[in-house]
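Just one protein chain is left out here, and the rest sit where they should.
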Amino acid sequence: MKLGVCYYPEHWPREWWGDDARRMAEMGISHVRIAEFCWSRIEATPLQFTWEWLDEAVAVLAAAGLKIIMCTPTATPPKWLVDRSPEILAIGADGRSRGFGSRRHYDFSSDLYLDESRRIATLFAQRYGHHPAVVAWQTDNEYGCHDTVVSYSENALRRFKLWLRQRYSSVEALNTAWGTVFWSAEYRSFDEVALPIATVTEANPAQRLDFQRFSSDEVVRFNRMQCEAIRANSPGRDVTHNFMGFFTEFDHHEVAKDLDFSSWDSYPLGFTQMFFLTPEEKKRYVYVGHPDIPAFHHDLYRGTIPGGRWGVMEQQPGPVNWATWNPAPLDGMVRLWTWQAFAHGAELVSYFRWRQAPFAQEQMHAGLNRPDRSLDQGGVEAGQVGQELKALAARVECMPVPRARVALVFDYQSIWMANIQPQGHDYNALELSFRVYSALRCLGLDVDIVPPSRDLSGYSMVVLPAQLREDSALAVQLASIKARVVFAPRSGAKSVDLAIPGQLPPGVFAGLAGVRVLRVSSLPPGVGVSARTANGVVLQVSRWREDLECGDEFVDARFENGAPAVVKYGRARYVAGWLDHDGWVAILEEAAFDAGLEPQRLSDGLRVSRRGEYVFATNFSPNTVAWAPADVAECWLGGDVLEPLSVSIWKVLPSLTALARK
Amino acid sequence: MKLGVCYYPEHWPREWWGDDARRMAEMGISHVRIAEFCWSRIEATPLQFTWEWLDEAVAVLAAAGLKIIMCTPTATPPKWLVDRSPEILAIGADGRSRGFGSRRHYDFSSDLYLDESRRIATLFAQRYGHHPAVVAWQTDNEYGCHDTVVSYSENALRRFKLWLRQRYSSVEALNTAWGTVFWSAEYRSFDEVALPIATVTEANPAQRLDFQRFSSDEVVRFNRMQCEAIRANSPGRDVTHNFMGFFTEFDHHEVAKDLDFSSWDSYPLGFTQMFFLTPEEKKRYVYVGHPDIPAFHHDLYRGTIPGGRWGVMEQQPGPVNWATWNPAPLDGMVRLWTWQAFAHGAELVSYFRWRQAPFAQEQMHAGLNRPDRSLDQGGVEAGQVGQELKALAARVECMPVPRARVALVFDYQSIWMANIQPQGHDYNALELSFRVYSALRCLGLDVDIVPPSRDLSGYSMVVLPAQLREDSALAVQLASIKARVVFAPRSGAKSVDLAIPGQLPPGVFAGLAGVRVLRVSSLPPGVGVSARTANGVVLQVSRWREDLECGDEFVDARFENGAPAVVKYGRARYVAGWLDHDGWVAILEEAAFDAGLEPQRLSDGLRVSRRGEYVFATNFSPNTVAWAPADVAECWLGGDVLEPLSVSIWKVLPSLTALARK
Partner (left out) sequence: MKLGVCYYPEHWPREWWGDDARRMAEMGISHVRIAEFCWSRIEATPLQFTWEWLDEAVAVLAAAGLKIIMCTPTATPPKWLVDRSPEILAIGADGRSRGFGSRRHYDFSSDLYLDESRRIATLFAQRYGHHPAVVAWQTDNEYGCHDTVVSYSENALRRFKLWLRQRYSSVEALNTAWGTVFWSAEYRSFDEVALPIATVTEANPAQRLDFQRFSSDEVVRFNRMQCEAIRANSPGRDVTHNFMGFFTEFDHHEVAKDLDFSSWDSYPLGFTQMFFLTPEEKKRYVYVGHPDIPAFHHDLYRGTIPGGRWGVMEQQPGPVNWATWNPAPLDGMVRLWTWQAFAHGAELVSYFRWRQAPFAQEQMHAGLNRPDRSLDQGGVEAGQVGQELKALAARVECMPVPRARVALVFDYQSIWMANIQPQGHDYNALELSFRVYSALRCLGLDVDIVPPSRDLSGYSMVVLPAQLREDSALAVQLASIKARVVFAPRSGAKSVDLAIPGQLPPGVFAGLAGVRVLRVSSLPPGVGVSARTANGVVLQVSRWREDLECGDEFVDARFENGAPAVVKYGRARYVAGWLDHDGWVAILEEAAFDAGLEPQRLSDGLRVSRRGEYVFATNFSPNTVAWAPADVAECWLGGDVLEPLSVSIWKVLPSLTALARK
């Protein structure tokens, strides 16, 4: 549990660096991320390098006892490179070349840019790879930010054809997989294939899916190249990348395979304003953020690394600049978010950024310090956590990585499928994953968010909120384990080629789920239907509804017309509609009881997390809340009464109950 | 009254064809539409043809006793043709070439594509034109779908100049017609004229109108070419095209002049969600569709053929895939829609499609059968209609084509004029035509929707909901007949050159209407004004209001400030504002009484139609409704109590009343 900060020495006078480093250390910050975006300062002119300033910055930071996370500066190729080789620029969906002057203008499919990136990454790794203070590397910055995964360039087309050739071997196989007989879109050779762009109406969905897969693989390729360049020259250092929130344009599980630990950039207030929350939620959480937004991503990115190593690389420290509206968080939120991340197992929480820059695009993005060097509210709270960590460190070596009894399966390819053919304007697979996750968290359950390929044998309950894609290996695994399984609608609705399974959905999951989906309806806003469970719970269904075929004895909830709404078949539940929050809580609570878990309806805004014998309670509500672990426990921070926006930590003592549970 | 189905043998294993054909016949289906979109299967490589599979499909269907509607596959030029001749691609309003990979990517103005289309259509006609099972042809598919009537290509510009030269003879005439003296847009020659695209603010409205006329004529040219190619090689067969719903980008009356019968594609739930209905209506009709949406188009397309021959080429069989939201229709709707079409005179109702395709863009579009070959709800209901038709067929040879006493004039050019200069954001001429039609239908009146050029002498009442365009011949005709005439606002508001008539609106209709429009106001949402008729009926006016000059003695309704809202002058009524549904019902009811008709306010959701002595009642409401013809009648289907979503048919027996009315 370490604190870090993002620092841009090139933005500040050299005479400030020493004081900055000293104050960081005093606040309890141990890690500093540097060198992102600094290409033009290192290589202002081709092959003429100015390392001296960075050498000095590294030296100053190291001298203050700080550890350095060094970045490759490839997210911002400099102007001379763009002018010399305009083909490195990505092409947008509008057919136009991206302009210079912001960031991420490069094309993942440009071999030329790949080479340039390898060159600069290698040079960085060679120069700083063995420095004792340099303990980790970050590749590039926020892959895909601002819609930059996909490029419609000639390079992309050329490499997409190669990718298709590799995937399908024969063009006949491609024609079959895509169903090109439809609308006379058959290809005679891989060379005839075009990018899915500028079509009169929607392009072939399987083609679009393959183009997304290809584009994701291009990100993997790019990142792998950097990891290799770094590892070859900086042995023993961790390599990471800073992922983003609610972002699914590439398969993070695949990219993470090349990383030592995952990290992500957590901006709860910005995400609350910019994503799918309702107007009421946006208003309610305006100063605090939806409590499950950070948690969802903590658990998601922890799940990208089998060992569970992860951290927050950028933590919102105050108001940001990029959301439609940018309120300041309430006092206490920076501390609460920091502890929440530790509760979910973060190794590192690094604040973005040390000091608010007074110039350029992000000048309205707060830092721990204001532009005039005075300490801002975020800095005050970071310092407080630094103190608390020091106190804790005296008592505990390290806490175990969280390991939950509930697994939520998250599949990027399924998200793409749903985005390509949502069938209803507001069927949003990512949102549904989040909503189901949030319901689990409101039941006090810890959750591992895992890829479909993860070993599920240790879980008591497995939830599939958006597993549209048929995954035979997953189906086999689900059949072989003992866990309770909850399928949301659209489970198994699509073959790997984005077609309807031959035996209808849920395809390979049909055996376990005990249902067949005969028909689906997407429902416009304001049109809903209710259902009632065998236990008398009324469920509200909107957006999506399915007509199921199943044995009548397995129907656990029925729509108003008697049709099955929830089917309980053996260990599995299949839910035939988009439920609201209360509905998911009700269904998941029943499933959790069946699974031998102890779900607990937490009071509003309270969240509980466990890391082995350590229990964290975080209170996101404006009210004081009383809560404590059921087990005998020793309180390490806070107490059994949680003030608004506060955290408590207990260590549970071995007891008969606890031992018995093992 | 025949049933048909759309079938794509190329999508299915050959071993299924025979069983499919057999089951079609058993269900009472007599017609099968095939070969749409199959160009790449017939001519996978230039000039190398693979007819064999289609020969076999035709043979299999014919062997089952089915009649075939053969299509030309020109809506989807294959990749090799696009690669060889990229100039066949249309250019969008964004100046970019349409991409390959969906459909309708061709340019109507490409002579090269015209030649290719003639070639392939001729080859189809030569091969199947004399086959005894081939009884009809469909040209292309859904002209204009996905906004494809207009192209901004070099070809379009070249041909537009020719078209202008033909229309105006001299550039001086063009300059006068367009009023190019305004904003210095005068042309010195036809060669100087550019397409109305990428202008800083709106382009010249008369130029835009002419470009729309030209683009419409290009569709006529393309369709005529196909009709000629087919007729030359397939004598005695009907030629049709499948039109769409709420689509006015080309003049369907002109295209239909080359057809033997009109057909259209009826998707009531999709249209309900995608068009101008209010949120309340979209919610209310979510599972049933607005009852007048199919009816409006039935009557519109019946009116495109002087003899009234028409059919539904694609009937929604369940949920579709292309609307923002795609609910499943209530059980019974597929049957009800089918009977509704027959009530309006359809020769054929053909379902789209036989079986849901599990792949490609339309995989979520239901069919009569599910992808796994099981019968879906739509198939069940189609089979039920098949049985009912068989029972009826035993008693009646054929029913007469409907002939209404009310004509609603529908003018595509007026729609274009309104779209080009709506003057108020929500003045929608198509919607107004629909709203007026719907009011007439709620009064139990049958309606013929006719072009302005149609002989109106047989009608008792003529309604002009959106005749913006001055049409002298129509004015003369209206003056010469005896019918009651109802003018909506904006009648005669524009000259043929989209200018204000010299004597102010309603221009050529002024003599009949007895008014002059001094000023118009378009009103933003929430701003309305009420009026009161001489009979005390309160009318709510929104969106549009006109200030009229007329003899005070002719004022039939007045706005709050005393100004004329409805003027009754001789046989004519002129309505000076956009009325709500109740307002139109009130005004049209009075006009109908004056016309000697017997309007009847039908209960909510009930609609009544007549084909000679046959009377159909259809109940779209969720309630049971009692209704029967006033005349002595023999009930052929259903009864005097209509269950929700049911139909009844009576044959009226000759009576004194009925004879007297003749």
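For clarity, chains are labelled A and B in written order, and residue numbers in each chain start from 1.
Keep this in mind: a residue touches a chain if its C-beta (ideal position, glycine included) is under 8 Å from a C-beta of that chain, and two chains touch if they have at least 3 such contacts.
Since the model is a prediction, treat every value here as computed from it, not as a measurement.
S.K.: Please identify which residue in B:40, B:139 or B:204 touches the non-displayed chain.
M.R.: B:204
S.K.: Which residue among A:30, A:148 or A:184 touches the omitted chain?
M.R.: The single option touching the absent chain is A:148.
S.K.: Which of these touches the unseen chain: B:14, B:84 or B:519?
M.R.: Checking the options B:14, B:84 or B:519, the one contacting the hidden chain is B:519.
S.K.: Among A:14, A:96, A:130 or A:482, choose the residue that contacts the chain missing from this document, as touch is defined above.
M.R.: A:96
S.K.: Using the definition of touch stated at the top, determine which of B:186, B:228 or B:260 touches the missing chain.
M.R.: Candidates B:186, B:228 or B:260; residue touching the omitted chain: B:186.
S.K.: For the chain that got dropped from the picture, name the residues of subunit A it touches.
M.R.: 10-11, 37-41, 44-45, 73, 76-80, 83, 90, 92, 94, 96-105, 145-148, 273, 279, 282-283, 286, 318-319, 321, 324-328, 356-364, 366, 370-372, 376-377
S.K.: Against the chain that's been left off, what residues of subunit B make contact? List them.
M.R.: Subunit B touches the missing chain through residues 94-95, 178-188, 192, 194-207, 421, 423-425, 497, 499-504, 518-524, 526-527, 547.
Criterion: only the chains that are shown with their structure count from here on.
S.K.: As a quick test, compute the distance in whole Å between the mean CA positions of subunit A and subunit B.
M.R.: Going by mean C-alpha positions, subunit A sits 48 Å from subunit B.
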